[in-house]
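One chain of protein is taken out of this complex; the other chains stay put.
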Amino acid sequence: MNKEIATAEEAIADIRDGASIMIGGFGLCGIPENLIAALVASGPRKLHTISNNMGVEGFGIGLILEAGMIAEHTGSYVGENKIMERMILAGELKVNLVPQGTLAEQIRAGGAGIPAFYTPTGVGTMVQEGKEVREFDGKKYLMERALKADFALIKAWRGDRAGNLVYRKTAQSFNPVMAPAGQITIAEVDELVEIGEINPDQVMTPGIYVDRIFESPFSERRIERLMVRGGEK
Amino acid sequence: MNKEIATAEEAIADIRDGASIMIGGFGLCGIPENLIAALVASGPRKLHTISNNMGVEGFGIGLILEAGMIAEHTGSYVGENKIMERMILAGELKVNLVPQGTLAEQIRAGGAGIPAFYTPTGVGTMVQEGKEVREFDGKKYLMERALKADFALIKAWRGDRAGNLVYRKTAQSFNPVMAPAGQITIAEVDELVEIGEINPDQVMTPGIYVDRIFESPFSERRIERLMVRGGEK
Amino acid sequence: MSLPNLTPELRRQRIAARVVHEMNQGYYVNLGIGIPTLVANFIPPDMEVVLQSENGMLGTGPYPELGQQDADLINAGKETITEIPGSSFFSAAESFAMIRGGHMDLSILGAMQVDEEGSLANWMIPGKLVRGMGGAMDLVAAAKRVIVAMEHSTKTGAPKILKKCTLPLTGYQVVDTIVTELGVIHVRDVGLVLAELADGVTFDDIQGVTEATLLASPGLREMKG
Partner (left out) sequence: MSLPNLTPELRRQRIAARVVHEMNQGYYVNLGIGIPTLVANFIPPDMEVVLQSENGMLGTGPYPELGQQDADLINAGKETITEIPGSSFFSAAESFAMIRGGHMDLSILGAMQVDEEGSLANWMIPGKLVRGMGGAMDLVAAAKRVIVAMEHSTKTGAPKILKKCTLPLTGYQVVDTIVTELGVIHVRDVGLVLAELADGVTFDDIQGVTEATLLASPGLREMKG
């Protein structure tokens, strides 16, 4: 079982116009930098991206947006990306804003064969619009549908050639959630090791969910807000 | 944050008649042996137990059944417990037989604030009876409700006094699933270590889900079917 | 007709050996209890197939050497097993997310009955036996392909491949292929299509021990093994 692929470019070569793509990470933490760069270089258009954040101007997933490749985006937070906010306000980008826990659960459901579930999140807010509201034990819930994607682009710390992955600290976030939800899941890892080098009890994403894997030639790992004792730097 | 409790007896002292109790493990693997023994000694009646299996005659969760303490049981497999099978056939035990994946997902939902979800499992079978059938994208699914319990009794390999747990091999099974679903979750561990001794990346059940923890004085760890190369022993 | 020259054990071996031909390099496969478990012994060493155990493991290895058994390492049949390079362990919720999410290429199960519509029954006989469905209902509901591996007839010689299952179902219209010691049958829209016949068995032989109507495939050939 060898899922290794030589480069990020090769790994994303079959992502075409109109594809739906999940991208892991939270903010600039735990994002697949090399896959994002290769995707921008390859340049498919009219993409539907699914990611919690849209990075910042000039870095992270924001690069895909700035390259004009996104037709529709599903995510929970706009916050740090002013370009995205401007596009939304100008009506230039179709955006589905979803509560973060709902987004995580929709993606988890997509990979887990659950077509829909109920959540208390968003009852009585704009999020409720167009959705079934249902009472269980006297409390109201919204029905939310599962999310899947043609591709899931994720980042892990270590991985083996069978696709088993281990994440590091808060760089985990959406990566293990998205791995099972991509029709084709591509993982970039800081360190690609031999099969058997990862303790089976410490595998966080079993290889069954990963179709292609490669070792990142480089990660900038940019820090969005460097806070240290004594204040922000 | 010190959740340590001295003994299994103390840990289960407030389990009263009529309580609902989830019990972790699969077969005889990964079961909380000391909690089961203490519960049988304490002797509350009319319990509603929730566990995948009912152990075997004379060992594991079966001991609670044989002590006449169970009024109702929810689980997926009867297989190895002939006493249970006899009681079911004689109508002496109220049993809710549930597909294993549905059981796991119901318990996960209970801990995760999801009151109900849809699953393809059991469509067109007895499991469908009395349940909502709904189509999504042309395929039929059943609506299943979440499961919670007054107590969850689980077993882990290592744990710290803050309740962080690590499981070993297939002794994991239902234990991490049940931890969040118990109103009060009690963990017995082979080794209770100091806070900080478990690598934060290797915690499988975060301490927030565990209310009481103690180090098992003893585990028999009985093997149900000893298979070795060359045949069964 | 039950190939009287074969012992039950040899019948089971033959079924298991045939099922392996339904696997491909790189498959993720779940093996049920009974005959399906035997299938592992016939996977050629050069074919990489990852076996899942529904209690929470990918990459199950062979039985341990005596003395190497580990009570914390069992398969869904509660048998002691081993890990192999590349194995991983996970919770019951994750295991069935994997199964229900359609990630298994193949699910192989035993059955008490299978019928013309591809429904199967294997978990209870009302008033007589209650085994519980365990993970079987999830496995048949969502695997990419479901194969039933079973002896063609019951111990008393009654047919197990029926027009309609009489026992409580494990899955409704879920089986793709049935492998017995007598042949290989595909469940198609037109009905049950016999694709392979065991050496020395005629179409009339197999139809004679099958309640459901079999259709001979235009490419009907001898059973691989």
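Observations on the structure shown:
To keep things simple, chains are lettered A, B and C as they appear, and every chain counts its residues starting from 1.
Convention: a contact is a pair of C-beta atoms (placed from the backbone, for glycine too) under 8 Å apart; a residue touches a chain by one contact, two chains touch by 3 or more.
Note that this is a predicted model, so its numbers are computed, not measured.
Note that the undisplayed chain, when the full complex is considered, contacts A, B.
The residue touching the chain not shown here, chosen from A:12, A:29, A:153 or A:213, is A:29.
Per the touch definition above, the residue from A:40, A:97 or A:143 contacting the chain not shown is A:97. Shown as candidates are B:91, B:200 or B:231; the residue that touches the absent chain is B:200. Considering the complete assembly, subunit A touches the hidden chain via residues 26-30, 52, 75-80, 85, 88-89, 97, 99-105, 107-108, 119-127, 157, 167-177, 221-230, 232-233.
Remark: the residues of subunit B touching the chain excluded from display are 1, 108, 110-114, 160, 162, 164, 180, 194-196, 200-201, 203, 206-209.
Note that in this section only the chains that are shown with their structure count from here on.
Distance from each chain's C-alpha mean to the overall C-alpha mean is smallest for B. For this structure, the chains sharing the highest number of C-beta contacts are B-C. Mean C-alpha positions place subunit A and subunit B at a centre distance of 33 Å. Counting only residues that touch two or more partner chains, subunit A has 112-114, 200-201. Within subunit C, residues 57, 83, 89-90, 96-97, 99-100, 142 each touch two or more of the remaining chains.
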